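All protein chains but one are shown at their positions in the complex.
Up next is subunit A:
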Amino acid sequence: MSTTLYLPMDTTAIAMGADDVAKAIVFQTKESSEKVNLIRNGSRGMFYLEPLLEVETPQGRVAYGPVSVDDVESLLTQGMLTGNADHPLYLGLTENIPYLAKQQRLTFKRAGIINPVSIDDYITHDGFVGLNNALTLLAEDQQNIVDEIKTSGLRGRGGAAFPTGIKWQTVLDAKPTGAEQQKYIVCNADEGDSGTFSDRLLMEADPFSLIEGMIIAGLAVGATQGYIYLRSEYPQAQLILEQAIATAYQQQYLGDNIQGSGHKFDLEVRIGAGAYICGEETSLLESLEGKRGLVRAKPPLPAIEGLFGQPTIVNNVISLATVPIILAKGAQYYQDFGVGRSRGTLPFQLAGNIKQGGLVELAFGTTLADIVNDFGAGTYTGEPIKAIQVGGPLGAYLPEQQWHTALDYEAFSAISAVLGHGGIVVFDNSISMTEQARFAMEFCTAESCGKCTPCRIGSTRGVEVIDNMIAAHQNQSPTEQSVALNELLVDLCDTMIDGSLCAMGSMTPIPVKSVMTHFADDFITDNSTQYHEKVTAKEQK
């Protein structure tokens, strides 16, 4: 007899000790009569339970977690190999854990279930059904695939929420130029937003779904070369992706003759080099071309003149990895999830000061409060939540009265916030909102590409103005000075919003202004009521 165990090789699982647990399991079961087959799977995204150890039983997979090296012996002696409940780390059948059971997993349906680098596992779990359907549609007309994406309502998951089908249509209609006659599919795997990890999790848990999505994109628009631009901060994702790509070549899912169809698609991973701005699509293309990541002015759109001047689809990891299920189950199936113009699901990422951090894939439309309370179970420290930042470093800090906003792109813009890449970062009441506003500006000075003045200089001035505000407050300088600085900061923000070439400069004011608007009591002046009265009086004029 042999028992199958699963332990993730995901970055977070490893960061929480999974490799050591794996070694301990192998070591302690070496001599036993019961043979153990330890599979390193991807994570289910329940990071608060990592390392999560699963045992295959006749009833299904039984979970234990979070497991440390010291737990291995007792797990083995107390019947873990048969899924015994007599252990404090016993969690029952994995799929019944409420955190997982309450989700609507479409893009992440295989995450944590399969061995990420096993193409057989992928195929057993409905992999390449979308590709096969795409090949059938293609035999009739390329347009069919693009239409399917359009009907699904899928919008780019990288942040800007641009309709994916329309982007694909533009590339399909565009004519390549010059001798090269090439179109490109570029996957934006830069995932620069802090508080986000869904791209990483997808690539580490189910890389073939991204590969499949990119092949389908290539077939749909007639592009035969793809690049995955991956940030250098993700070495584990690189390892797994490269292994998966090599296998896909061996099995003829990539290369000159995809599954005997006569169609061709080549795919390569390219590593970034630690620049947030290279997540912006035109800067990313510059970087891929071997240059500094300076943002290009648009137009021309990358869809028309992209990589090496050729028509290029630039899509986020999640956008592309969602394509296979749309093609497998049909556009209508996907479209039936979600609300308004936000169709389908979004993998929300619960992070920061949160008890149960992890990935929560749900249809658009639930509220932030629901996710943070139901899934997150409140703060890690047990202190009350003070602010929630949604959508990465360029996203707003939301105060309590906004936590009931529905999670959909339009509802968020209506409150001057952004959903972005779905990152949710929770802060307890020990946080200083002044420091967070200052950090937003500081981050922009560190990461600005430097091409335009409002962003490059404006963010530097932004840090200075906030520092001056803090100094003025500490010195209890005349309130007039504080009010003037406050006005200066608002002015500066408006200049950045209106004058910046790209969203780095024009969105940095979002977190800053959200602090000024919603946390005014906290912003700089903690106790100075006199200051507030002055500011409010001034604002009401």
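Here, contacts are C-beta pairs under 8 Å (C-beta built on N, C-alpha and C of every residue); 3 or more make two chains touch, one makes a residue touch a chain; residues count from 1.
Following the convention adopted for this analysis, contacts and distances are computed from a predicted model.
*Asks:* UniProt name of the unshown chain, from "NADH-quinone oxidoreductase subunit E", "Type 1 periplasmic binding fold superfamily protein", "VWA-like domain-containing protein" or "ABC transporter permease subunit"?
*Replies:* "NADH-quinone oxidoreductase subunit E"
*Asks:* For the chain left off this view, which of A:Leu5, A:Leu106 or A:Ala275 is in contact with it?
*Replies:* A:Ala275
*Asks:* Who touches the missing chain here, A:Thr124, A:Ser232 or A:Thr517?
*Replies:* Checking each option in A:Thr124, A:Ser232 or A:Thr517, the one touching the absent chain turns out to be A:Ser232.
*Asks:* Of A:Glu191, A:Glu305, A:Asp408 or A:Asp522, which residue touches the hidden chain?
*Replies:* Considering all chains, including the one not shown, the answer is A:Glu191.
*Asks:* Out of A:Gly358, A:Pro399 or A:Gly458, which touches the unshown chain?
*Replies:* Answer from the full complex: A:Gly358 touches the omitted chain.
*Asks:* Against the chain that's been left off, what residues of subunit A make contact? List them.
*Replies:* Interface residues of subunit A facing the absent chain: 11-12, 14-16, 47-48, 50, 191-197, 200, 232-236, 270-276, 287-293, 308, 349-354, 357-359, 380, 389, 393, 423, 425-428, 431, 435-436, 439, 443, 446-447.
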